[in-house]
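Some chains omitted; the rest stay in position.
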Amino acid sequence: MAQTPKRTERVAILTGGGDAPGLNAVLRAFVRVSHHHGIEVYGSEDGFEGLVQRNRMVKLTPGSVRGILARGGSILGCSNRANPFAYPTGTESDPYEDRTQDVVERLRSHGIDILVLVGGDGTMDIGHRLSQQHKVPVVGIPKTIDNDLGATDVTFGFDTAVTTATWAIDTLHSTAEAHDRIMIVEVMGRYAGWIALHSGMAGGADIILLPERPYDIERVATKIRQRAQQGSTFSIVVVGEGAYPKGTPSTEASPVDGHLPKLQGAAATLAQHLGAQVPHEIRTTVLGHLQRGGSPSPADRILGTRFGAAAADLCAKGITQRMVSIRNEQIVDVALKEAVQNPKRVTDSEPLIATAKAIGIEFG
Amino acid sequence: MAQTPKRTERVAILTGGGDAPGLNAVLRAFVRVSHHHGIEVYGSEDGFEGLVQRNRMVKLTPGSVRGILARGGSILGCSNRANPFAYPTGTESDPYEDRTQDVVERLRSHGIDILVLVGGDGTMDIGHRLSQQHKVPVVGIPKTIDNDLGATDVTFGFDTAVTTATWAIDTLHSTAEAHDRIMIVEVMGRYAGWIALHSGMAGGADIILLPERPYDIERVATKIRQRAQQGSTFSIVVVGEGAYPKGTPSTEASPVDGHLPKLQGAAATLAQHLGAQVPHEIRTTVLGHLQRGGSPSPADRILGTRFGAAAADLCAKGITQRMVSIRNEQIVDVALKEAVQNPKRVTDSEPLIATAKAIGIEFG
């Protein structure tokens, strides 16, 4: 925990990586509370882009963040690509270059005391390296819609994603039932199955397949047959995008026979395997970006507000190299480097798994 | 218009083809109004399945249809496959057989005076042939989520599908904007672009591609470039599932190079072509069955109620070989055979097209 000697006068904030519902709640609270502390705020547009390029820093006042609480996306814009340690050059021979000097120069020229990063492990890693290599004082705010960061109980965006996925499962239920079909719903989660687990339980799925371990197609088929014997001639299967069948490599694309690595996702792979096992019509739905968008849920707006406010408090106190986090409903802060370690996966000891199995959900 | 001599005492109803939001509103009103007229109602489960197979006819009373108005699907079940003129045998050598005698026998044994069919052109065609070849008195209720029947101004389910598609476009907007992306949304409509046109206009799409005519990829790319020049570095493209680029065969799968006829839909095809023309990241979302499900919109519940009530009135009067329909907000009825002709397509003279072009929407 580093202590900056002088009073914090001016900070910069950016939203890195993919967008998540609640980013605007973070920005609104951060700007309001910073203003309350007498700190000026600048925003870097499109993630680190605004710190690498010129004229992409905008001043953020309470007026700038008015009316944004209920809106998805980020008023600052996001970027998955703008990494100042490996910035695209546009040339093929030498595709990436180090642009961190530009970042440091931009921060200096704007008189920025602390850089606040809202992002996932990629963004936090950049922040950690900037603080190590260039002495940039950094405060982090965790963002991952998959909720797979070990350093915090929960992240904003996850509740909204689960809500959207649950709505989708609800919506598909009536068609599944009317037509005696297998409905496969692919939800986000390349490495962690939290969205699949929560939306599957909330949506009344019969089968949930997680990316954490390969599934046994025979068990899936058996569950479907058992249901048919009991008079339920349809089934709902929720599958995380990184889930794959036993005996195949664990890439997210799960190529079954070496073909189609880009076109075939988890739902298509499952449909192909399952089609050989059960007589039902099978339909797949891939929710994709629908889970990132839309107005954030109340819980995500509140969590984003708490994170934004807490980060502004850290800035006011001059506490840096820390990331805000929530533990047992209390806002705390953890070492920035901790954030880039310890992913949170769905393990067999997860209590929700036991409950799900007790009510009859099959995990393959 | 045939007039049955005796008073109608008992009727059967079925929901054929794919499900659509509002089917339960139809059934509820049909049963209630038939009850009001002193007519008994039987329901055939899973479309024509219940008339081909034994023990699949259920008595429907006002109690049977309680609490179903707000629910998607059909309490009777639907079937796209159970065609009594070509019923699957399960044998490879002779895959289909005529089972219309079973239907006629089932109707006779249950004492059914009139058969009421809720369905699209396939179902109406079966009804027409049953009435021609077997003297079955038939009343039709039009159902097509694509709203592509010339015989009626509008069908139930369409408004709900447009509402869901518009919600999806709204949801994708924030991510498109935050990341400067092209978001392609594929909506239903294999031959008719009504859902694409309505949801595209309601969702603020920049480009709408209809199945009615091949699009010019160059015009699409030009629109995106123009927007970028004016400072809008993202674009929303709504594409009907049957839309295809100029110079390719007009199948809905639109195979570009002869491969992947099943895997590549309209959105993927467009993404592939567009990727060669513009520098943006492109993301596709295929809404699929989400558009069929969910609670029907108020307008669809009311339209379904009106259709169901009107069909019961026709039954009470003994008027058959007619399909109910809506014209200028008035419920009317048309000859059953008319229903299987005259599809309704989006033409260049459609007033909405002119309005859409005037506000700057590009149709490729």
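In this document, chain identifiers A and B correspond to the written order of the chains, with residue numbering beginning at 1 in each.
Going forward, contacts are C-beta pairs under 8 Å (C-beta built on N, C-alpha and C of every residue); 3 or more make two chains touch, one makes a residue touch a chain.
Note that the structure is a prediction, hence the values are computed from the model and not measured.
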Number of identical chains forming the whole complex, with 2 shown: 4
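Quick note on the criterion: only the chains that are shown with their structure count from here on.
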Touching residues on chain B, where the partner in the complex is chain A: 15, 18-19, 23, 46, 71-74, 77-80, 164, 168, 170-175, 177-180, 183, 260, 263-264, 268, 283-286, 288-290, 292-294
